[in-house]
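The complex appears here without one of its protein chains, the remainder shown in place.
Naming follows writing order (A and B), and every chain is counted from residue 1.
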Amino acid sequence: MSFLLALIIGILYGAGTYMILRRSLVKVILGLIFLGHAANLLIFTIGRLTKGAPPFIPQGAETLAEPYADPLPQALILTAIVIGFGVQAFAIVLFKRTYQTVGTDDLDKMKSTDELK
Amino acid sequence: MTNQIIILPIILPLIFAVTMLFFWKSVKIHRYVNLIGSTISLVVSVIIMIQVLSDGIISLQVGSWQAPFGISIVADLLSAVMIVITAVIGFATALYSIGTIDPGREKFLYYPLLQFLLMGINGAFLTGDIFNLYVWFEVMLISSFVLLALGGTRGQFEGAIKYVTLNLLSSAIFLAAVGILYGIAGTLNMADLARRIPFIEQKELLTAVSVLFMIAFGVKAAIFPLFFWLPASYHTPPVAVSAIFAGLLTKVGVYALIRFFTTIFVHDIGFTHNLLLISAALTMLTGVLGAAAQSDFRKILSFHIISQIGYMILGLALFSPLAIAGAIFYIIHHIIVKTNLFFVSGVVDKLKGSYDLGKLGGVYKYYPILGLLFLIPALSLAGIPPLSGFWAKFVVIKASLEIKEYLIVGIALLVGLLTLFSMTKIWNEVFWKDDPKGSENYIDESYKQISTVKKYLMFAPIILLALITIVIGFYAEPFFNYANAAAEQLIDSSTYINSVLGLK
Partner (left out) sequence: MFSVILSTASRYLLPLLLIFSFFLLLRGHNEPGGGFVGGLVAAAAYALYFIANGVDEAEKLLKAEPIRLISVGLFLAVISTIPSILIGKNFMTGVWLDTNFPLIGKIGTPLVFDVGVYLLVLGIALKIIFSLAEEDR
């Protein structure tokens, strides 16, 4: 299971890095989304995978019995997904408006702010 | 229960922003709430700083969840001074915004966004938990994204694309680093991490994670070679926005670097801090050389942010108590001075209708006071005694002399000289030479239409910040003592750990 997830994370990072280096705005935003998902999956995997053992203390017991799934990485991912959702929604709208204003989705043509006058 | 007060710098801006959202159609109420709110925040931050000075580190476990399981909010000397400066800049920007921001932007929730930005910045300064820091970074970033793109000119969008993309990339790296660090150490509380890291065996992996954090914060702090978004975007929004960004946003990155590489990642100083040292030298050089090639008022200032960041990182990289004290002093000085310079550039633009040095001129003849108000922060930035920048540079350079890093001393002095060159270039072109338009007293039409009250509001923050610069310059000792104490607290992390984890 870990191996499979590691493979997926690797593919997501690879694809995300490739996409973010493209010149098209749409591909850049897709790349950013991939990188965000890759990071989330990374946290999930690195928090150690435990199957079917929710961290609930059974009735009558004082402590949790090993092994149990660590709830913290999942809480982190949940927060990160929510934040990612907001940021990506904003980025998509921003990129759309940019496309409407500048009239191109080619990043190489958007360097008027960098040029020396 | 006095420790509850340290949540206020975070929660107060939220309350003000929500108040403004309730009256979202009345720009007038926004202005008043923003101004009153910034004043209250300033008072509260000063009270917190006084308390931290008298009682030591204050920490608060949010929701009564004990550290390291819950989220800790911690105010040590460094955090306290950072929130005070944030409040000062917030107050100055509130004044300046009323004077300069156009009604179109005000209607689109400019002031609430400003308060959300301040909330994110204060949260980043006060949190004692790494994941919470990530959340505050995002709060800060998303408000800054909107502030940057608000108005929707072509330049703003082009700048915002680069700013958003690179900052989201750095957030993704930050998040991955948080995950790996949790996998290694099993905790994300900064105090708990500082306690556990000496006992962790996978030192190489730890170094790799620390470099990931360095890249993530490096993008935000705009260190070499990760600074490209800054000169592409900072000169595009209105000046009030540029100024608060220039003053505070990069410094949040620097603050995070200082916090991480003094309290947490000190297991492999030979590698990590050397990397920072090389980066600092190149940051200083590229920033100042980039500025030399520019001929736009705000672009020159933007590149100088980068070169000055180099000095702060240099202080951190040298990792002696004196050097870190120098870095902290430098941050205090630089936030005030840089914001002020942007404010001045805005007034010049209102006066003459341009940021282009070639089209400007003759300001001194018409407005000698403005010339003086420019010279104070400009000379301070270049490090001319007895202004604040001199002491900041002096301490950092003295620290590098003590460690016998002569090459870096040479670079730092050279960069200081080139800064002076840039500032005199602006002085000559904007203030001294004759107006290229020919007419002696050419004033842009729009400036004549600005009401007297707005003009006062434009000049008040500039005078305020200039006075602070002079005070720091002439009474440098208490500020330096404070920075020294803050640096000692950072290097000897035991008081921090004990305070947060409630150990005695």
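Here, a residue touches a chain if its C-beta (ideal position, glycine included) is under 8 Å from a C-beta of that chain, and two chains touch if they have at least 3 such contacts.
Given the structure is predicted, the values throughout are model-derived calculations rather than measurements.
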>> If I consider the whole complex, including the chain that's not displayed, which of B:60, B:190 or B:468 touches that chain?
In response: B:60
> Of B:14, B:200 or B:485, which residue touches the hidden chain?
Replying inline: B:14
> Quick one: which of A:11, A:57 or A:89 touches the chain that's been left out?
Replying inline: A:89
>> Residue by residue, what part of subunit A touches the chain that was omitted?
In response: 82, 86, 89, 93
> Considering the entire assembly, which residues of subunit B contact the chain that has been omitted?
Replying inline: 1, 4, 7, 11, 14-15, 17-18, 21-22, 24, 60-64, 73
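In this section, only the chains that are shown with their structure count from here on.
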>> Measuring centre to centre with CA averages, how many angstrom lie between subunit A and subunit B?
In response: 27
> Taking the complex as given, what residues does subunit A use to touch subunit B?
Replying inline: 16, 20, 25, 28, 32, 35-36, 38-40, 42-43, 46-48, 72-73, 76, 79-80, 83, 86-87, 90-91, 94-95, 97-98, 101-102, 107, 110-114, 116-117
> Once bound in the complex, which stretches of subunit B touch subunit A?
Replying inline: 131, 134-135, 138, 141-142, 145-146, 149, 152-155, 157-161, 164-165, 168-169, 171-173, 175-176, 178-180, 182-183, 231-233, 235-236, 293-296, 356, 358
